[in-house]
Every structure is written in structure tokens, then in C-alpha cells.
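A single protein chain has been omitted; all remaining protein chains appear in their positions.
By letter and in written order, the chains are A and B; residue numbering begins at 1 in each of them.
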């Protein structure tokens, strides 16, 4: 009797585990036959909110497609889409600029433009620097704000993570091949914003949408970091948000990418999230950072 | 100084240290609660999150955290009990057992991001589980197992050998003794172990970013079929947990009320853990009484 009970209880435990495992098995089987097509987009955490919201809206109109949007970083996005593990790889940088990616296998879909600006803690007492000064600040040549006409406050540089899209964009536009001083590195816009706003003398750079509260954006050579200056490339620190597919996308993925490009997304969602619509741009930039007029 | 004086002084010093620890906890709790509780409302708890507009809630994240916890325990508890029984009751004290113990301990000190990426490559990509609660639960099992195994083993070891001898003397097999005598007696210890590990599961973020994912799809709370893709019980859907949500709104959040969401969510997390602790303690005591017939503990 008792041993039967033992058997039963362990069988239940094992059965529960089995149920979960078979559950997913049958789930996978069902998926292939009649249930909605699954599209997974992985990559850039900065781009994730936009794609996620667009995906939710898109799913409402297209019941046959189920979208999953995840972060994980641009490097992860590009390598996973290259391996064919996901359908869309979100990236802040051109595939050509990421080492280890065979860019010719991937098709680029640019969905938005993001402007970035140097930001300082309000104690710096500076609102404008020249491009040269900015370069010297980030290469460690200028170490006190009073050298650029600000308060007597030590500069502490907060850089972005090596290999992140934001850093690549900033370095190509500002440092021109010079090596940045080894300093603090933070991965995310939100964290940088918090650190800069609370650390006296801190300087970093942020996407436009994160410049709020007590962090002060810097103008460069008296050009203000605004959307209208980005559109004409007068403000040079900007980049595309990319959604890469491996080769030509399948019909459903193409439909979603087309939706991302539509006026519905570009004119409302993109702007609400602080990006600049891809259609508004008067110039374009290629992977080698050469800017041409449209 | 006389020994008696010294004794008094030492006791005072210990009490001061203890008071410091309690104060640290009170400070942490009050910081989290004071910042968070004003943002709590029925609306916050029952509405889905927003990716950029203000006024989002955390209902999905809260449920996901709980569901993930249940699934993780479902996978890791039997395994942990089994291996703790093995280590404490069956294993002989040789190099193999030592190796096994070391291996289990090594698991617990791995950085969670490494476990997350491992889970991502193996379960999400290789086994095609996708970003799912199941992948997350398996990844969390990695953290949970060492903690659970160790605390359950401790609970088993604390049972005096007379109990085992009594069982064997009655002609019961070792297995029956373990099941019928040792495990029930060790239950309060096991429950404590479960609470401790549940806390870790609840608070884990780094390992889940790559496994359970960081998006919370809209789910239907009236669909009880775990195989349907929009059911809240479906273990194969991506699920952002509360801790991941806190991490996300703080790092890349563009919602205007990110600060209050993060504070509110942290407060909810702490309150849930408090509740959980309290409940588990109650249940543990109740079970202990029921299974041992011992009512004076």
C-alpha cells in the first residue's frame, strides 16, 4: 500500500515535469501546422521599446503573426540573426562595423535615426565647447572644466561600453580615430543619465530622448543638438537604428518591416520615443560614415 | 577588567553589531518602501506596463515572477530533495562525493550573466524553447539547486540518528524511513531553504534577461489552457519578471514615470517577499505539527 503511494507520488512529480516538457513539444508541433507564424527580434536594448510597441500594434491588425521582441545588445542581435536563430537582429550600428559579422549576408532595414549629444553635470558651468575641446576632453588632454571656460571642477569622463553602438557613433564623429581615455564605462542610457546628473564634473553622451532632468546637453561649435540640426547633418553625432534580416525576409517579416517603415509608425511612435523619422532625413550616412545629401 | 565586566561589555558589543544589522535592514526596507509605497495603487497592480507612455502597471510582471517561481521550484525542488537525500543518507564519504559537492557549490558562485548566456545558447536557441518561462525556470534552477540542496541536506543532517535507527529497527527499509520519518521531521528546515532560495529566484534579473526575456506579451487571464499561446499558464511564452522590469525601466526606460515605476515595483517585490516569508513560515509550522504529531514546537 505504502510503496504504491510512494510510487504514485514520485510518478506525479515526474509526470508534472514530463507534462511541461511534452507540453512544449506539442506546442512546437502545433506551431508549425496552424497557429500564428512566430517572428523573433533580438538585439539593441535602445531600440527595443520602439519595436516592442510597434509589434503590439501590428499584432492587433495581423492575428496570424506573433512577434517576440527582446533585448540582449546589438552584438547578440547581429550574431543571432546571422546564425539564423532569430528572424530580425536589432542593432545600433552597421553590421559592417561589428567584427565577426559577415555583413554581405545581412540585409539592412533602417527604421529610425537617433541623435546623441554630449551631456554634463550642471556643476560644469559649460554650455558650449568646440569639437576640438570635446575631443581633448574624451582623450584625457583636458581634465578641468575651467580649461574650457567653466567652473574649477575636475572632469570625470563617463564613457559607454566598448563595442556599444552609441560609443561607436560618438567616437567616429568626435574622436576621429584617437583613443579615448580609459575611464568609467556604463552600458545603458538610463544609468549614464543617473550618474551624470549626480556626479559633479561628469561628462558623457546620451541619446536625445534621455536628456532630461538635471543633465545639461552641450552645444558643439555653437550648434545646438536638435532634431532639425540632425536632419541636415549640421549636428554630426547621430546614427541609424537598424533591423537586420538574413538575406531577404520572409513574407510575414517583410510585412512587419514595411509596417515599421510606414507613416503610422514613423510619424507617431518613432517621434514619441524621441527618435527622428527615417523619412525626415535630408542626408544619409553609410557604414564608412560618409555622409551624402539625399 | 574582571571577567564579569568583560562578559557584559562583550555582550553589549555583540548587541550593538546586531542592532547595526537590524538597522541596515530597516534602512533598506524603509528606503524602498518610502520611495515605493506612495506610487502603489490598485491601478498600478492591475494594469499592464507601458513602454513609453506614463501610467503603466505591473500586473503581467508580477504574475510572471510568481509563475516563474512556481515552475522553478517544481523543477528544482524534487531534484534538490533527491540529491540532498543521496548526499546525506546514501553517499559514502569518498572523493566522488567530495567532487559532487564541490561541483554543486561551484554552480552557486557562477555569475548569473554567465548562466543566463549558457541558458540562452542551450535552451533558447539550441533546444528551440525560445524566450520562455521554461527556459528561465531551467536557468534559475542552476542557482536554486546548490542553495536548496545545501539547506535541505543541512535539515536532514540535523535529524538525529536515533530516528533512522528507530525506523530501521521497525523493519522499514531505509527509503521508507527517509520518506516517512526523516523528510517530515526535516520539513521546517526544508521550508526555510525554499524561502531563502525563493528570494533569490524573485530577485534574479541578469540570468533572465537572456532566457525568459524582457518583454511581457499581453496574456489572457481567463484562458486556462496551458497549451494555448495567449494563456497566462503557457510556459512557452516570453515573460518579463518584476526584477527584470525594474532593471529595464532603470537602464533603458523611456517612460516619463520610470522612477516611480521602479520604486513602486521594488516596493511590491519586497512586500511579496515579506508575505511569502510569512506564509511559508506559517505553512512550515502547520506541516510540522501535522506530520510529526508534535504540538509543542
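Basically, contacts are C-beta pairs under 8 Å (C-beta built on N, C-alpha and C of every residue); 3 or more make two chains touch, one makes a residue touch a chain.
As a convention for this text, contacts and distances are computed from a predicted model.
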Legend entry - Among "Formylmethanofuran dehydrogenase subunit B", "NAD(P)H-dependent oxidoreductase", "KipI family sensor histidine kinase inhibitor" or "Phosphate transport system permease protein", the UniProt name of the subunit that does not appear here: "Phosphate transport system permease protein"
Inset, instruction - Among A:199, A:226, A:271 or A:284, choose the residue that contacts the chain missing from this document, as touch is defined above. - result: A:199
Inset, instruction - Identify the residue among A:156, A:209, A:229 or A:284 that touches the chain left out of the display. - result: A:156
Inset, instruction - Mind listing the chain A residues that contact the chain we can't see here? - result: 3, 6-7, 10, 45, 71-76, 78-79, 83, 98-101, 156, 161-164, 179, 182-187, 191, 194-195, 198-200, 202
Inset, instruction - May I ask you to list the residues on chain B that touch the chain which is not drawn? - result: 3-4, 6-7, 10-11, 13-18, 20-22, 24-25, 28-29, 31-32, 78-83, 85-87, 89-90, 98, 100-115, 117-118, 121-122, 141-142, 145, 149, 154, 158, 171-176, 178-179, 192, 195-196, 198-200, 202-206, 243, 246-247, 250, 262, 266, 269-270, 273-274, 276-277, 281
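What we mean here is this: only the chains that are shown with their structure count from here on.
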Legend entry - Complex contacts: residues of chain A adjacent to chain B: 2-3, 6, 13-14, 16-17, 20, 23-24, 26-28, 30, 35-36, 38, 40, 45-46, 48-49, 52-53, 56, 66, 68-72, 76, 80, 83, 85, 187-191, 194, 209-210, 272-274
Legend entry - Complex interface listing, chain B residues touching chain A: 51-53, 71, 74-75, 78, 120, 125, 128-132, 134, 175-176, 179-180, 209-210, 213-215, 217-218, 226-227, 229, 234-236, 238, 248-254, 258
